[in-house]
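Pasting a structure here, questions to come.
With one protein chain removed, the remaining protein chains of the complex are shown where they sit.
For clarity, chains are labelled A, B and C in written order, and residue numbers in each chain start from 1.
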Amino acid sequence: MAYNLLTGKKGIIFGALNEMSIAWKVAEKAVEEGAQVVLSNTPMALRMGDTNQLAEKLNSLVVPCDATEVDDIENLIKEAMDHFGGKFDFILHSIGMSPNVRKGRHYSDLDYNFLAKTLDISAVSFHKVIQTARKNDALNEWGSILGLSYVAAQRTFYGYNDMADAKSLLESIARSFGYIYGREKNVRINTISQSPTQTTAGQGVKGFDKLVDFSERMSPLGNASADDCANYCVVMFSDLTKKVTMQNLFHDGGFSNMGMSLRAIEQYNKSFEYDKEHPFD
Amino acid sequence: MAYNLLTGKKGIIFGALNEMSIAWKVAEKAVEEGAQVVLSNTPMALRMGDTNQLAEKLNSLVVPCDATEVDDIENLIKEAMDHFGGKFDFILHSIGMSPNVRKGRHYSDLDYNFLAKTLDISAVSFHKVIQTARKNDALNEWGSILGLSYVAAQRTFYGYNDMADAKSLLESIARSFGYIYGREKNVRINTISQSPTQTTAGQGVKGFDKLVDFSERMSPLGNASADDCANYCVVMFSDLTKKVTMQNLFHDGGFSNMGMSLRAIEQYNKSFEYDKEHPFD
Amino acid sequence: MAYNLLTGKKGIIFGALNEMSIAWKVAEKAVEEGAQVVLSNTPMALRMGDTNQLAEKLNSLVVPCDATEVDDIENLIKEAMDHFGGKFDFILHSIGMSPNVRKGRHYSDLDYNFLAKTLDISAVSFHKVIQTARKNDALNEWGSILGLSYVAAQRTFYGYNDMADAKSLLESIARSFGYIYGREKNVRINTISQSPTQTTAGQGVKGFDKLVDFSERMSPLGNASADDCANYCVVMFSDLTKKVTMQNLFHDGGFSNMGMSLRAIEQYNKSFEYDKEHPFD
Partner (left out) sequence: MAYNLLTGKKGIIFGALNEMSIAWKVAEKAVEEGAQVVLSNTPMALRMGDTNQLAEKLNSLVVPCDATEVDDIENLIKEAMDHFGGKFDFILHSIGMSPNVRKGRHYSDLDYNFLAKTLDISAVSFHKVIQTARKNDALNEWGSILGLSYVAAQRTFYGYNDMADAKSLLESIARSFGYIYGREKNVRINTISQSPTQTTAGQGVKGFDKLVDFSERMSPLGNASADDCANYCVVMFSDLTKKVTMQNLFHDGGFSNMGMSLRAIEQYNKSFEYDKEHPFD
């Protein structure tokens, strides 16, 4: 069901790799709601993933861009403005990667070149995109910029490693730049802190499926899916949320404000039955 | 501009006193978006205010109800279900009052009967409404309940007095009941923490206009108006935010995450010029 | 090992029921560190518990007081000032009780008279104690007031019921009154958010031992004990923490900032082994 929430709006969406990607769902939903979108990803991701198929389906432009490279972003912004015939209205930044996680480096044995990359790719790129957009005066008044985050930015999850630090940095950049871009052009900047989601990125995290299970049982509404997230992003791009800025918005079925649910503890308690039955483990 | 976000949805709105009220704007906007609403207020407020005019305009039912009285709420819920022909989908709780504030009792000289009333009217009534709705199985699956809060629930504002404590309690009730109602019926419960708003209630607070000015200069997007708030409430009642629950959602132009803006400090700094010119004050 | 951190200081300690009580440990530790204390509890608790034995051991005065009764508090303050020969320096409020929990009323079926009692006993009593102390100008400059809280004030734990709401209210009162008493007399007011602790009060909560286990495995330093808490309270009463006020201080081995530990998820994961071995459960 569509509401035409984004009729006439235009935006750039980073990170739609394949149909599991949150960004993919956001792109589909945004178009369904009346928007035009430009899709962007790294040249590597464009080769490995299915972004071009999505572009075809949505009749949208694809522009390769490594979001850690200001020149690339500059080019993307210009191509997007050409394509749209002027300024646009929204940006989704769904970009994150940790070489330390990929290479199996423990948080107590980080490679610092990798850490610098994690921060650059997953957080500083958000600043670069916003700074470049602003320098090109690319966004219409009351535009909306979103980054995707995770509750690990506030609380420690084993195995999430330096991505936790990157997400904290990302959320801080949303606040810092939200102030600047808001006071000047009424552009709002927020992050959405999403449930753990079965995407290609999510699957890279150790023990991810068990964490998803725990999160599901803890959250009164269950985990939010990529489709749910797309709905929420559309709402945050629409004109109905104009005064929400500098926020980290939890979109997680309630997880972030749960300490312990009955459903999770009941599952947990079975582990003690297991222990009783396996006393020599 | 309407999007039919609430087509087919029905809800109860508490606290639409006059056209300055946030609840008034929410009722108008909800109807504009396709909802049917039942309006409720205390018998006293119904006499003093303009709720009946709004009801006429929106073609809606008015049911008197003191939200501290479970019997009244019981009756309201039943009348609403009769009127709607069954279950409904959303509730807005926009109710708050402090006899201590009204009678000018300082926070260090509270009357404890008054404090009990402040808490009962402004926070516990939220629990009573929800408990009664749930006992009557009045809400459809994926229903949405909202309360209105203020940042004073987290940070102390001189003069806001025991309302700050009441708002903390309100936000806690949203979390506690959000867990219960969510796991059972997928009903979500949130509070919206709104900018200081020039309503009849807001105007009762000492030095309110100066606080509004400061808040305006601190917030990169300026204060959120009652109309802005109505838009945000509609979004939170819609099917696009189904997985958001147990949250306190700041709707304040960025105020909550500001420490100091250039605009506010520049105004503040003029006070020192004043001091220089009036050395004997 | 003692440091004489509280040499010459005097204070009132509420809630030392028996040697499992946090307040008991705080009283012992405070005296060890050089303080004089007055112990207080309800007449009922004084009959049921061992407060008088502690008083004998610590050579301290016991004054019965129902902290929901301003007259009782008034009397306590006066007796304490007589005993101490003037003003004193610190107060520990370790008081909490929910008739709804005791009577097994579910959060979705609260008795509202009980809820009013929960709030009055567990939170408003904190305000009453502080207001009465201030009206009697009972505290020395740079005095220190502490309340005991739990992380359920921020996040929902099944079964903690209306105590969660009471703790939120308690923490708000600490902020609100911390502002007033701080600006006037430099008295600081904080709450300590303590690990779940095996006290007589703690044991009343449903499934408490399992929650303690989970909390232990989640917290990198393990749960904080009542003895640990006593050390922290002493520090917060000392002159070394004069500028800390209006805070909720987590004292919990790290629990509050954990999302998931390896140790907790490993235990959790055994539950799935149990499920595999008991497919028909």
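In this text, contacts are C-beta pairs under 8 Å (C-beta built on N, C-alpha and C of every residue); 3 or more make two chains touch, one makes a residue touch a chain.
Worth saying up front: this structure is predicted, and the values here are computed from it rather than measured.
In the complete complex, the residue from C:S21, C:Q247 or C:S271 that touches the missing chain is C:Q247. When the whole complex is considered, the residue among A:M97, A:L110 or A:V212 that touches the unshown chain is A:L110.
Interface note for the absent chain: among A:K9, A:H127, A:R217 or A:K270, the touching residue is A:H127.
In the complete complex, the residue from C:P43, C:G86 or C:P220 that touches the missing chain is C:P220. Residues of subunit C in contact with the chain left out of this view: 1, 3-5, 175, 178-183, 186, 188, 195, 220-222, 224-225, 228, 231-232, 234-235, 238-247, 249-254, 256-258, 261-263. Against the chain not displayed here, subunit B makes contact via residues 151-152, 154-160, 207, 210-211, 214, 257-262, 265, 267-275, 277. Subunit A residues in contact with the hidden partner, per the touch definition given at the top, are 70, 107-110, 112, 115-116, 119-120, 124, 127-128, 131, 134-135, 153, 155-156, 158, 161-162, 164-165, 167-169, 171-173, 175-181, 246.
Everything that follows uses one rule, which is that only the chains that are shown with their structure count from here on.
Chain centres here are Cα averages; for subunit A and subunit B they lie 30 Å apart.
In subunit A, the positions touching at least two other chains are 257-258, 261-262.
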